[in-house]
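Removed from the display is one protein chain of the complex; every other protein chain stays in position.
Let's look at subunit A:
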Amino acid sequence: MENEQPFSIRFHENDQEVALAGSLRPAGPEDFAPVRAHLDHAADAVRGVLYLNFKRLRYLNHTGFVELARFIAACAQRHPALKLKLVVSSVVPWAPLRFGFLGAQFGNTIVEQYDRAFYPGQGVIENDQLVPVLRTQTNIVWSHERELLRRHGLGKRMRIADICCGIGDFAVLVYKEFEPEYIVGVDHSRPFLQYAQQIAREFGITDIEYQFGDATHLFLPSNSFDFVTSRLALQIFNDPASILRELVRICKPGGRVYLTNEMTAHNYGYPRHESVTWTYQQAVKIAQSLGMDMNFGPKMFSQLTDMGLEDVRMEQLPITNNNTAIDDFARVIESWEEYVTGELSAATQQPPEVVERLRMGFRDHVYAIRSRRGFATWPIYVASGRKPER
């Protein structure tokens, strides 16, 4: 995919940040001079910390690297009290190596690999132990989503981007059902992507491209996909709007952005519904204290509308224990129990009695799923909107 971006540099005075993007490959100091002028101006204009944002800088040659080092050295002389914070992303494979080296060379420089901990619960969510759970979730959701996707504009031979694709199984299912012209899956978990690649290979599929990437700074060209999806993902990020902006950016005018997210507080299980309801409401609060919004689902309509999308459509997946494989449904809830009473409770230092009550609510949900007389739901909302032609 053609994807080259021209070089750009912008100084955001309010944020004390210089953002560099694209390809910076100067022939020598003269070639670098305009960049140096920007950097010098920024260093003169700020106090305390100057952020140098390299998240979108895809290419930098050694000449440019040395010129940046010269700027840092000059800053130490001219502005001894000024700290330089270099913000880099592991999505650009050379960046942590080079800037880590610079950080060790200069006392005025701090290097922050921002995607090492850029959303809450990242360690657990990107862990390969979640793979069986994610597969089960997809099995449940796909049976309901398959037809619904058509109502939201997905058709055959489209260009599709699946952002936060996880283990890539949705991409595989879409590939088989809709025969896209091109489909790319992007995720920030290397174990998930390796699994995705392995599955694609085993199924003899060679036409799905998987990329390691950051959903808030995609290296995908603007206006290039007919259908852009992000499923069960925006709810775990503390800044979903920054992802949504990227989804809209890469979507073609006339194409559609398609999202799914949960309304966790409305998970329901009868007969022990009070216990179930308490647990999910508590789980939402705990997740919220870590920056996640597990009730994001119903908010998608306004989010898509606020992004300027047209023809916004929204509905709910009707997942209940009456229309879903009981064992699969129960396994998903058991995995939530493990996650919430383990990792999330530990991270937020929940007292043992709260953890125990949380655990009971999940078990009561499973009871409702498995009980002959029980009724259980898992509310997932689906929304899509069309990007205006101009």
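As a convention for this text, contacts are C-beta pairs under 8 Å (C-beta built on N, C-alpha and C of every residue); 3 or more make two chains touch, one makes a residue touch a chain; residues count from 1.
Keep in mind that, in the parts below, contacts and distances are computed from a predicted model.
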Exercise. Going by UniProt, what is the name of the one chain that was not included in the view, given "MaoC family dehydratase N-terminal domain-containing protein", "NADH-quinone oxidoreductase subunit M", "Peptide maturation system protein" or "Histidine kinase/HSP90-like ATPase domain-containing protein"?
Worked result: "Histidine kinase/HSP90-like ATPase domain-containing protein"
For this session: Consider the whole complex, including the chain that is not shown, and state which of A:103, A:180 or A:213 touches that chain.
Result: A:213
Seminar exercise, completed: Contacting the left-out chain: of A:105, A:238 or A:302, that is A:105
For this session: Check the options A:70, A:252, A:272 or A:370 and report the residue that touches the missing chain.
Result: A:70
For this session: Write down which of A:48, A:93, A:204 or A:352 is the residue touching the left-out chain.
Result: A:93
Problem set entry | Residues of subunit A in contact with the chain not shown | 1, 3-4, 23, 25, 27, 31, 58-63, 65-66, 69-70, 73, 91-94, 97-98, 101, 105, 193-194, 197, 206, 209-213, 219
